[in-house]
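Now for subunit A:
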Amino acid sequence: ARDQVQVAGSSTVLPYASIVAEAFGENFDFPTPVVESGGSSAGLKRFCEGLGENTIDVANASRKIKDKEVAACAEAGVTDIVEVRIGYDGIVFASDINGNSFEFTQEDWYKALAAEIIVDGAAVANPNTTWDQVNPAFPAQPIMAFIPGTKHGTREVFDEKVILTGCEESGDFAKFVELKGGEDEAEDACMSIRTDGLSVDIDGDYTETLARIDSNKDGLGVFGLAFYENNTDKLQVATMAGVVPTTEAIAEGTYPVSRPLYFYIKAAHIGVIPGLQEYADFFVSDDMAGPDGPLAEYGLVSDPALADTQAAVAAGTVMMK
Partner candidate 1 sequence: MSDHPTSPSSFPSNPSGAAKNSLLKLDARTKKRNASEARFKAYGVGAIALGLFFLVALLTSIIGNGTPAFKQTFITIPIELTESKLDKSGVRDIDVMKKVTTFGYKPLVQSALVASLQEHGIENPFKKAADLGKLLSSSAPAQVRDVVLANPELIGQTIEFRLLAGSRVDGYFKGRVDRDALARDKNLDAEHLDIADAMVTAGLIDTKFNADFIFGADASESRPEQAGIGVSMVGSLFMMIVVLCLALPIGVAASIYLEEFAPQNKWTDLIEVNISNLAAVPSIVFGILGLAVFIQFAHLPQSAPLVGGLVLTLMTLPTIIISTRASLKAVPPSIRDAALGIGASKMQSVFHHVLPLAMPGILTGTIIGLAQALGETAPLLLIGMVGFIASNMPDGIASGFLDPNSAMPAQIYEWAKRADPAYYERAWGGIIILLGFLMTMNIIAVILRRRFERRW
Partner candidate 2 sequence: MNDMRIVKRDVDMNDIKISAKDVQVYYGDTHAIKDVNVEIKDKTVTAFIGPSGCGKSTFLRCLNRMNDTIDICRVTGKIEIEGEDIYDKRVDPVQLRAKVGMVFQKPNPFPKSIYDNIAYGPRIHGLARSKADLDDIVEKSLRRGAIWNEVKDRLHAPGTGLSGGQQQRLCIARAIATEPEVLLMDEPCSALDPIATAQVEELIDELRENFSVVIVTHSMQQAARVSQKTAFFHLGNLVEYGETGQIFTNPQDPRTESYITGRIG
């Protein structure tokens, strides 16, 4: 019989899960859990294959599970799911350490990366090619943005919390509603990113973004906070809406671009797979996920409502259907 906890899913959650798993293995008699990476979606898919030893116990996700997925899970017999929010992932904008510094607003990013913007009341293909055209306060550095590819959940956050917000703030959104004839259409118009090569989708990981900035010093990249904090020797971070991204700022909610991270447990496996409950408890314990714990130290933005989560995990509260 399988005696280790089997975890799969998000590569964003992986570092945190691996820190927990390692400490769990060191401090408990249970074997070190296996934490696979492969993406939130792939993890949830395997999570929802069914119950049993040949399926995983825990799925990590950098987004909330979707209703359709819950339904698919239920269809395969995975009816009782415990949802655990472990904290937040800050998303930051950084450039080469030796380059110019930036203080962005969402509007700047929208103006720089949208496929179309409103100029003189008409939607035109984005004419901006240097940052000073976007915002005169910026240097005349060519626009070159490395943003997460469409496979990454981060992209969704970026689209909605940066580009769409920027679109709304600039007032272009209202104009688009007028022009395109509907809010949905306007949203689509706002969030479509230019494809002329000034914005580059990164399908790989943050290391790839970093490498691209390394080989193109004009580049600006989108990173996770934890990643940035480990690479402060190469990157300088930009402020967003006047706030410097730090764990504190994100926890307080003043820094606007972040997303919650989760993991999901099969309730049916609790008490069956040895160590599963203990692993979940340990993960959300103050020792690990608390504001001074190793996860926060590594870059996780601790959840202010951690105590509630701890209680829910201990009680094995399952999601409402």
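Convention: contacts are C-beta pairs under 8 Å (C-beta built on N, C-alpha and C of every residue); 3 or more make two chains touch, one makes a residue touch a chain; residues count from 1.
The set was built so that all candidates are chains of the complex that A comes from, given by their letters.
Quick caveat, the model's predicted, so the values are computed rather than measured.
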item: Among 1 or 2, touch partner of subunit A in the complex; value: 1
item: Touching residues (chain side subunit A, partner candidate 1) in the complex; value: 2, 4, 6, 8, 11, 14-15, 17-19, 21-23, 25-27, 29, 31-32, 34-38, 42, 46, 49, 53-54, 56, 204-207, 224, 226-227, 229-234, 236, 287, 294, 297-299
